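Data block below; observations after.
Every protein chain of the complex appears in place save one, which is left out.
Chain naming follows the written order as A, B, C and D, and within any one chain the residues start at number 1.
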Amino acid sequence: MQIAKVIGTVVGNQKEPSLRGSKFLLVRFVDENGEDISNGYEVAIDAVGAGVSEWVLVSRGSAARQIEGSEKRPSDAAIVAIIDTVSVENRLIYSKKDHY
Amino acid sequence: MQIAKVIGTVVGNQKEPSLRGSKFLLVRFVDENGEDISNGYEVAIDAVGAGVSEWVLVSRGSAARQIEGSEKRPSDAAIVAIIDTVSVENRLIYSKKDHY
Amino acid sequence: MQIAKVIGTVVGNQKEPSLRGSKFLLVRFVDENGEDISNGYEVAIDAVGAGVSEWVLVSRGSAARQIEGSEKRPSDAAIVAIIDTVSVENRLIYSKKDHY
Amino acid sequence: MQIAKVIGTVVGNQKEPSLRGSKFLLVRFVDENGEDISNGYEVAIDAVGAGVSEWVLVSRGSAARQIEGSEKRPSDAAIVAIIDTVSVENRLIYSKKDHY
Partner (left out) sequence: MQIAKVIGTVVGNQKEPSLRGSKFLLVRFVDENGEDISNGYEVAIDAVGAGVSEWVLVSRGSAARQIEGSEKRPSDAAIVAIIDTVSVENRLIYSKKDHY
């Protein structure tokens, strides 16, 4: 999975029928220190109710369909968790509580 | 999924039988501000009737086969939605109505 | 799918039994103007009888197995169409007839 | 598979139900000499009890679900082995014993 920041939303009404009801969030991939990764954005289906500026875990490929209701959807990216903390060698690098 | 602009079409008559009847659109990947991404093009099967210069959502990998009629097709990219709006931190970055 | 030029062949006799009888073509990925893409080559199974210097469409990943006889083959890339034309904003960029 | 160093952990309580009980480790990809690879990090499910600073093998894509209990999980990366040695042309490049 990759760490990403939710930065916005994408809306499209004319779409594959099986995608109706899906919420598309625009996320920017960051490294473990929160630095942007070049060209690193994705449009992912939100499976956990994430909000703008939250750090999330994004799964891509067929893993994105292993979500209840998404098994037959043509989606290749999904937000599968909202991140509470990121630690590197036992140092807390990111904590959701400090950001909200 | 990735955001892309439809820029053209690709035609090939000598092809895998299961691809007959598929429409191949040439798309260029852009970031959320509409800037081209280097080397970022794809030939995708059109599942939603997209037209040249429209912004679309492209799914890749096995997700591209989760489209009615495409389950057994050797296609690894599909246009799954036509984008109406892209918003970043509640600012409208792109709106189809402004472009057409 | 990606646009590629067929540039050669790869032969290997000691291989996975299920690959016997497959023809491996060496292709170089190009952008829509026919310019090489850096590091952009692939060895793909030929499913449509493509020849050296022809422009072709290459599918990768599990899509490459959606070809009759390839369902159980350990191949991750296949040539699925020979390109006749590539058009960008209704301008003809490439036409097979002009090249042969 | 890729060689990676375990550098930390990621915790997220609000997640896809099927991911409950999974341990997310933060790994940095390295080449065979242990040099970091740019942008090369991943958040992977730990299947073998790896610890911080250990060298591990990471599988990505649908392979990451071929682990007991993960078949239906939306995870696209898993740690599948702890590396004991890496040899290049019969020279020992890395040995776990020398590091611990």
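Just so it is clear, contacts are C-beta pairs under 8 Å (C-beta built on N, C-alpha and C of every residue); 3 or more make two chains touch, one makes a residue touch a chain.
Only a predicted model underlies this, so the values are computations on that prediction, with no experimental measurement involved.
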Practice problem: Can you work out which residue in C:M1, C:V30, C:V48 or C:A77 touches the chain that's missing from view? | Solution: C:A77
Practice problem: Could you please point out the subunit C residues that touch the chain left off the display? | Solution: 7-19, 24, 26, 39, 41-44, 52-53, 61-62, 64-65, 72-77
Exercise. By the contact definition given up top, give the residues of subunit D that touch the hidden chain.
Key: 1-3, 31-32, 37-38, 40, 47-49, 56-57, 59-67, 78, 80-90, 93
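We adopt the following convention: only the chains that are shown with their structure count from here on.
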Self-check item: Touching subunit B and also subunit D, the following chains
Solution: A
Practice problem: Averaging only over C-alpha atoms, locate the centres of subunit A and subunit B and give their separation in whole Å. | Solution: 20
Quiz item: In subunit C, what residues contact two or more other chains?
Solution: 62
Quiz item: Draw the chains as dots and join the ones that touch; what shape do you get: line, ring, star, complete or other?
Solution: line
Self-check item: Chain-chain contacts as defined at top
Solution: A-B, A-D, B-C
